[in-house]
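Heads up, one of the protein chains got dropped from this complex, but the rest are sitting where they should.
Now for subunit A:
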Amino acid sequence: MAVSQTKKLVQKLGPLIGLIALCVVLAVMSDNFLTVGNLLNVMRQVSINALIAFGMTFVILSGGIDLSVGAILALSGAVTAGLMASGTDPVLATFAGLACGTLMGAFNGLAITKGRLAPFIVTLATMTIFRGLALVYTGGRPVTGLNSDFFFMLGNGYLGALVPMPVITMFIAFGVLWFILKRTAFGRHVYAVGGNEEASRISGVRVDRVKIMIYATSGFLAALAGLILTSRLNSAQPTAGTGYELDAIAAVVLGGTSLAGGRGWIVGTLIGALLIGVLNNGLNLLEVSSFYQQVIKGAVILLAVLLDRRQGR
């Protein structure tokens, strides 16, 4: 048993070892990498993908997938920006944006459970719908004129003039979600539904409700990421977040969560998101062409999953 547990731990820590190795390599190759300023910068860049990936972790653990997160991000950002531009109180507008994202997620969950449809199909459709609504709402133009210190702080503020606000948000969200998965009945049910939906239903787990809550959580976190992005750009772009769903899925998978559901952890997702972020940052510092960056990123994902699979045997 000791052997298998050690093996499991190594497997779980694989992504972390990869992250540390990558950091060491970059620290040697570039003088600018291992500075407090750069590292905090990386984390700020990571925060948006990480927040979306946290929600995606819940979805994937339950055996589903959510392709609509990028579009939810854009529409939630646009709604908040639009409300603010037309004079709504910024705090109220922020909450409206979050509520909007949560509702969109809940709609995904409803369509999947009550309509008995595949998550891939539902969220592929709603991705297009939400993106279309974002374009309709904004008339295809960026929403600007957001004059609010509160809202500006969300993406651009610092705690103690050092730690960027998005990083704080990311870690708070991480802590809360980790606790939910690890220590609450709901968290247990997320794993159970992904592991064996039928057995969970027979055990009295309200599978539909659990799923709706999972997709609503994913929507909420995508909206939160959308608000941070909108704040950083000081405008809402209707085309913001295109392709973000894939980065989020990559972070979850890099973190060792099984796409088949039932197996994985959110700590891995955080590490996965950091891996992608550090890799981006490092390749920029090393002045690798952005075309090659894509090739390298894809290859790293493939390699990581392959290694993970090998150890799993």
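As a working rule, a residue touches a chain if its C-beta (ideal position, glycine included) is under 8 Å from a C-beta of that chain, and two chains touch if they have at least 3 such contacts; residues count from 1.
In this section, contacts and distances are computed from a predicted model.
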Q: Would you mind picking the UniProt name of the chain not drawn here, from "tRNA 2-thiouridine synthesizing protein A", "NADH-quinone oxidoreductase subunit K", "Probable glycine dehydrogenase (decarboxylating) subunit 1" or "Sugar ABC transporter ATP-binding protein"?
A: "Sugar ABC transporter ATP-binding protein"
Q. Out of A:86, A:147 or A:203, which is the one that touches the chain we can't see?
A. A:203
Q. For the chain left off this view, which of A:151, A:191, A:244 or A:265 is in contact with it?
A. A:191
Q. What residue numbers in subunit A mark contact with the hidden partner chain?
A. 1, 3, 183-186, 188, 191-192, 195-196, 198-206, 262-263
